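Take a look at the structure set out below.
The other protein chains are all here in position, but one chain of the complex has been omitted.
When the chains are written out, they are named A, B, C and D in that same order, and each has its own residue count from 1.
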Amino acid sequence: MEYKLIKLEKIQEFINSLIATGKQVLAPKQKKEKVFFSLIHSFEEIAMDYIQTAFSAKSAVFPKCEELYTFEKNGKETILNNPQAPENDTIVFGMRPCDGAAFDYLATFFLKENPDYHFKMRYDNTIFVGLTCSSGDEFCFCSSVGISPSDTRGSDLMLTKTENGYYVEIITEKGKKLVEQFANFFEQIEQIDKTKYVANIQKRFDSSALKEKISGAFDWERWEETSLPCFGCGTCAFSCPTCTCFDIQDEANLLGGTRYRIWDTCALGIFTKHASGHNPREKQSERWRNRILHKFLYTDEQFGILSCVGCGRCIRNCPAELSIIEQVNAITEG
Amino acid sequence: MSDLINKTSQFFSSGIIDLFIGYKKGRLGEGKPAFFTKPDQLSELIFDENCIVNLAVYLRKPELKKYSKIGILANFGTLRALLQLAAENQITDGQYLILTVADGKVLEFANLKAIEEYVANNLPKPNPERLALLKEIESKSREERWDFWTRELSSCIRCYACRAACPLCYCEQCLVECNQPQWVGVPPTGLGNLEWHIVRAMHLAGRCISCGECEAACPMEIPLGLLTQKLNMTIISNFGQIPGTKREPDYALSTFKVDDKENFIR
Amino acid sequence: MENMYLPYRMFIEKITEEAPLVRTYRLKFKNPADEEKFSFKAGQFGEYSIFGEGESTFCIASSPTRKGYIECTFRVAGRVTKALANCEEGDEIGFRGPYGNTFPIDDWKGKNLLFIAGGIGLPPLRCVIWNCLDLRENYRDITILYGARSVNDLVYKHELEEWNNRPDVNLFTTVDPGGETPNWKGKVGFVPAILKEVSPSSDNTIAAVCGPPIMIKLTLPVLFELGFKEENIFTTLENRMKCGIGKCGHCAVGPYYVCKDGPVITYKELKELPQEY
Amino acid sequence: MQEFEPKIVAFVCNWCTYAGADLAGTSRIKYATNVRIVRFPCTGRIDYMLILKAFQNGADGVIVSGCHPNDCHYTSGNFHARRRWIVFNELLELLGFDKRRLFFSWVSAAEGAKWANLVNEVVTEVRKLGPYTEYEKLSKINVNSIGELCNV
Partner (left out) sequence: MARIGVFVCHCGENISSTVDCAKVAEIASNYPGVVYSIDYKYMCSDPGQNLIKEAIQKHKLTGVVVAACSPRMHEPTFRKATAEAGLNPFLCEMANLREHCSWVHFREDSTTEKAAELVRVLVEKVKHNEELFPIKVPITKTALVIGGGIGGIQAALDIANSGHKVIMVEKNPSIGGKMAQLSETFPTLDCSQCILTPRMVEVAQHPNITLYTYAEIESVDGFIGNFKVTIRQKAKSVDHKACTGCGLCIEKCPIKKIPDEFNAGLGNRAAIYVPFPQAVPNKPVIDRNNCTYFLKGKCGLCKKVCPADAIHYEQEDELIKVDVGAIVAATGFDIKHSDFFPEYGYGKYADVIDGLQFERLASASGPTLGVLKRPSDGKEPESIVFIACAGSRDPAKGIPYCSKICCMYTAKHAMLFKHKNHHGKATVFYMDIRAGGKMYDEFVRRAIEEDDVNYIRGRVSRIYEKNGKLIVCGVDTLLNSRPVEIEADMVVLATAAIANSDSEELAQKLHISYDPYHFFSEAHPKLRPVETNTAGIMLAGACQAPKDIPDTVSQASGTAAKVVALFSQDELTREPLIAYVNNNTCVGCFLCQSVCPYLAIEKEEIRRRDGTLVKTVAKINPGLCQGCGTCVALCRSKSIDIHGYTNRQIYAEVSALFNRREYAGV
């Protein structure tokens, strides 16, 4: 592994040069009370001091509204067109290590089996620049799901803020290439001990106890009671860095149109509803259970990975203040 | 607070209710929705001006069907929502035990009529900050307004949290889920988003009880409450109807006056 | 890499009216190269597209042994099936697939086969029935029990006739009481009752059951009574599906994706799944 | 350069404006060809969403017309419609929608000439405004967008 340093005063130039060379830089930006990943047009727009963005940067590889293909109707013939690949590289700048781990999960999910054309098209084109957490809040629980606040999983480059500037770990070839392309902003440096720059994220639950309980948790009798405040807004899933469910919808007129895939969530009642009206997950508590079990059990069975990365977004965003941490603790307590 | 807890626990012990929907302390000290099934849980029950979630939204949950009688601790918005729901035939008089706390005293409403009177006597003035914000937007040029809303609404991810949080969005099939024909584009393009927010605002015009839950629930910080607020103001000033103040149907858009004023019809 | 969401362009070669609101379309590839590389196995399904309306999921109802076309049978229900029903012979539609697992007919060699279908549950089994009939020598007795609400609701009426006339097939057709016509020669009664009456041997026999949930629910106990083992009872699941390739999440039942791990499933496997289908 | 020919849709009620347009025909009053009439039983039937759909389908202008107040074949459909329009109009105003392209009018079965004039006026006014593109632009927003999740 190679290590670099980018001086505090250089980071601005670095970002602006990225933009100047036509790269699309996705970075945290303040909107009202919250911070969102947004396309940045200059470094000033970036909110560098934030604990967690309201939404993850998953839209970089899985946009909320994506063309699967377009079609033109020509008499009785239909012409199908693949969507255009993005021309420019995308840089996801300043994402938290939990999000990095989430991108790692997304890559597994989308590419391991039946590789997804659209995801790959964007994923290959995206460079992930992580940023070590120097602080956390009571909703952060990455350490409880086996991720550390300086985890480099899923990142191409990992930045850690130090007194001298940003300490850069070059994790992948992609990351290395980027550094080489913009070499003049980087200084060579030896590996350092990141510990003192890294936040201490407390364990919020006992993951081994959870593992024990979760496989039989489908029939747990308290799902209904613990999920009563949930009114099914789905914000947890939309803001989740690892939620991947989508819907496919056409928009067309008589001349042609587009088949889109758009974000969807199992939190909505209509998600599983059959045309006949039968709904396998009729109640919100069942949908809530599905989400929890999906995060902590189903993907574990499927890929051997938990799909909760402990980013805490679902807790911060929940209008009814439901907490996945409390939920998991309730399950482990029985 | 002890008065509230005592009273509520009496309702439990006398078997009047078997579920109580109220609030407990949330992460920032504000009230968060809480469901109490036993009197010994009630020590956590709180009520103050920071308990803003509209609890009426929960009444449609199928999970609640198994309870024989439900008590609800209603803030002002919830009271209005209950009236509006009654006017729309969704709840009946006496179906719920309805409490509120006013001036430190617990009030139990004997019936919807009592709520009607209480609401009539306590209708708040519109929030001046909101009015100022609305005014600011209205004072922009047509193009600026279009630009403003296009940008704001393009953020919408169509999670429908605004709908889920609204106590009056109780349709079994929302218009966006109607696909024959597909009235509103489902993909969150700028167009689909605009259509959705127009539909939402129009459907709540004359029905919105101004609790603000839609905007509070919006994860994208879209000021969508301004749309419903504006339409409500239009309804009140043109037709004199204030939603959520009557227990009988009173809907400006299902009635008319021969001399309704307009200035845009040629 | 391939865009898996891009469908094959097919055209409707033939339309058969099966029953009220139930139709069978025979589809052919527009592009010979597509036909070349396409193959499927019994039990698989596909996504059928009407461009501008959306996609709908049905099984491939024709046998993989019959080359050059595929067939699907659908009931008009939602937006896409309505649009499909508006098509004419010669019209173009999209198809992508095949998706999902298959009936393990190779493992069934040398066994007796019992197919039980109700109403619109026959199309998924028709595929495997023809497949086995076309490889008749591989199997011993083949018994088909098919019921519908009324005579008019029976699908594949011509093929029922054909099967009935074949000496190597035991066909029992039945309609619900009140659904019979004066000329009806089959049985009258619900499928579970007729199954009890016919009482096929479970010895060295595979049962494949497909039909409305209530029929399956009442048929299973009869099968157990007859001595069928859970692992020898097959059915197909029908959850709401969108992508067909294990991505969109709609059909997921726990970690099991109906679209890629199913739709064919033994009762033994089914029992292990969360009850969310 | 060819002059811009606006595309105009008219949503009219069967009993007054449709008949009024018929009268314009029987009276052989000439007007611009740009208008396409869609017939409704009553203005009360006209869903505001249809107005939006017309713009989505490429209309540069939309006319909504029915019986004068008190003339409704169904006595009150137009009164209900008017209330809805008042509210809808306010919403469009706040949204900054280009309301200059949306025309409401009362045209009775006797007002063939008024109908013809209305169409000509609308065509002239919309021709001045030029093609309507704002709506089309909207349909492209967010498509494949990776970063405009939140527009700050």
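One rule holds for everything that comes next: a residue touches a chain if its C-beta (ideal position, glycine included) is under 8 Å from a C-beta of that chain, and two chains touch if they have at least 3 such contacts.
All of these numbers come straight from a predicted model, not from anything done at the bench.
K.L.:
Taking the complete complex into account, which shown chains does the hidden chain touch?
P.N.:
The undisplayed chain, in the complete complex, is in contact with A, B, C, D.
K.L.:
Of the listed residues A:22, A:75 or A:304, which contacts the missing chain in the full complex?
P.N.:
A:75
K.L.:
Which of these, D:63, D:81 or D:102, touches the one chain of the complex that we don't see?
P.N.:
Checking each option in D:63, D:81 or D:102, the one touching the absent chain turns out to be D:81.
K.L.:
Looking at B:64, B:175, B:216 or B:236, which makes contact with the chain not pictured?
P.N.:
Residue touching the absent chain, from the options given: B:175.
K.L.:
Which subunit B residues would touch the chain omitted from the figure, given the whole complex?
P.N.:
These residues of subunit B touch the chain that is not shown: 88-90, 170-175, 178, 180-181, 183, 203, 249, 251, 253-255.
K.L.:
Residue-wise, where is subunit A in contact with the chain that is not depicted?
P.N.:
Contacting residues on subunit A, toward the hidden partner: 75-76, 253-255, 277.
K.L.:
Counting contacts across the full complex, list the positions on subunit C that touch the omitted chain.
P.N.:
Residues of subunit C in touch with the missing chain: 15, 85-88.
As a convention for this text, only the chains that are shown with their structure count from here on.
K.L.:
Could you tell me which pair, B-D or A-B, is linked by more C-beta pairs in contact?
P.N.:
Between B-D and A-B, contacts are more numerous in B-D.
K.L.:
Which whole number of Å gives the spacing of the CA centres of subunit A and subunit C?
P.N.:
About 39 Å separates the centre of subunit A from that of subunit C.
K.L.:
Would you please write down the residue numbers of subunit D that are in contact with two or more other chains?
P.N.:
Subunit D, residues with two or more chain partners: 139, 142-143, 148-151.
K.L.:
Among the residues of subunit A, pick out those that touch two or more other chains and give their numbers.
P.N.:
Only 31, 36, 54-55, 64-65, 83, 247, 249, 251, 253, 260 qualify.
K.L.:
For a test of understanding, state which residues of subunit B touch subunit C in their complex under the given definition.
P.N.:
Counting only subunit B, the residues touching subunit C are 179-180, 182.
K.L.:
Subunit A touches which residues of subunit B in the complex?
P.N.:
Result: residues 26-27, 32-35, 37, 53, 57-58, 61-63, 157-161, 164-165, 177, 185-189, 192, 213, 216-217, 219-221 of subunit B touch subunit A.
K.L.:
Would you mind writing out the residues of subunit D in touch with subunit A in their complex?
P.N.:
Against subunit A, the touching part of subunit D is residues 57, 139, 142-152.
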